[in-house]
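Missing here: one protein chain of the complex. Every other protein chain is in place.
Every chain is named by a letter (A and B) in the order it is written, and numbering of its residues begins at 1.
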Amino acid sequence: MTTPHRSLSRELEGLWARWRLRRCQRIGAAPTVLGRVWIHGDGQVQLGDRVVLDGRLAPIELHAMAADSLIVLGDDVAVEGGASLEALQSIRVGPGARLGAFCKVMDNQHHPLRGNRHERPPSVPLVIEAGVTVGSRAILLPGTQLQKGCSVAPGTVISRRIPAGVTVGGAPARVLRREVAG
Amino acid sequence: MSIRDRIRTFIVDTFFVDEFGDDDSFLRKGLIDSTGMMELVAFLEQEFGMKLEDKELVPENLDSLSRVTAFVERKQQQRLSQAG
Partner (left out) sequence: MTSRIPSVALPAVLEQLQALRKVVQPRALRAMALARARWLFRSVQLRGHNVAAYGPMAVQNDGIIALGDRLTFVGGMMPSSLVCHPGARLTIGDDTQFNYGVSLEAWESVSVGARCMFASFVRLGDRDGQRTAPIVIEDDVWVAHGAIIMPGVRVGARSVVAAGSIVTQDVPPDTLAMGNPARNMSLELVARETGT
C-alpha cells in the first residue's frame, strides 16, 4: 500500500536535490541535500554517488572561485552545515570522507604574509583521501594532504601531509594517536 | 644519535622532505611553511627539554638544519653553565 507512495516521494526528493545542485557539473546517484547549500564561482563542482550535504545548521559553501578551479567530492561523502570549501585550483575529497560543521578547507591563503596584501600567493592543490574524518571548526590550509583513514580533531589547523591512519589535533597540529599497525 | 640526526629525522618524518642539505634555507627551498616551523619549535622544546623565547624565533636560529643544530647546542651549553 505505502510502497508506491514512498517511492514517489523518494523520486520527488531526488529531483528536488538535483535541482538544488543544478550548478554542479556532475552529480552522482541519490544525492541528499538538506538545508542551505551554496554553490558559487565559475569553476567545476563534481559530486559522487550518495553524497550527503546537510546544511540545516548553517549554509554549506562550495566555492570554485576561478574558471579552472575544481572541487570533487567522492562517493558517500558527508558534509555538515557551515563547512566551507574554497578552491582556486583544486580540492579533492575522497570516498567516504566526512567534513564536520564549520570546517574551512582552502587551497589558497588569498593574501601574502608580507608585502602587497592584494596579490594572491600561488595555490597548492588540497587532497583529502578516502575515509578521512575532519572534525568541526578544523582549518585545512593550502598544502594539506590527509591520507587514507586519518582523522582530524575539532579545531585543528593543518597545512601539511598527514600519514594514513593517524589522528591529529591541536594548533598547530600534533599527532595524537597512531593507528596500531596491521 | 646526534642532535643533528635527531632534528633531521624529525623533519624528514614530519614534512616528508628528503633532499636537503645542512645549509639549505627551509624558507627559500619551501621545505617548511609557517605552521611547520611552529611544529619544529614544539618538537625542539619537547625533545631537548628547553624553552624557546619568542625573540629567539628568528631566521638566524631556525632557518636551516645547521643553524638549528648550532642553536640547540648553544642553548644546552648555556643551561649547563648556568647549572654548574
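Heads up, the rule we're going with is that a contact is a pair of C-beta atoms (placed from the backbone, for glycine too) under 8 Å apart; a residue touches a chain by one contact, two chains touch by 3 or more.
The model shown is predicted, which means the values in this text are computed figures rather than measured ones.
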item	value
Identified contact with the non-displayed chain, of B:Val17, B:Met38 or B:Ala70	B:Met38
Residue of A:Arg6, A:Arg56 or A:His111 touching the missing chain in the full complex	A:His111
Residues belonging to chain B that touch the chain removed from view	27-28, 33-35, 37-38, 41, 54, 57-59, 62-63
Missing-chain contacts mapped onto chain A	38, 58-59, 61, 82, 84, 102, 104, 106, 109, 111-117, 119, 121-122, 137, 139, 141, 155-157, 170-172
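Note that only the chains that are shown with their structure count from here on.
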item	value
Interchain centroid distance [CA atoms averaged], chain A/chain B, Å	34
Footprint of chain B on chain A - complex, ascending	113, 141, 143, 157-161, 172-174
Interfacial residue positions of chain B with respect to chain A in the complex	14-16, 33-36, 38-39, 42
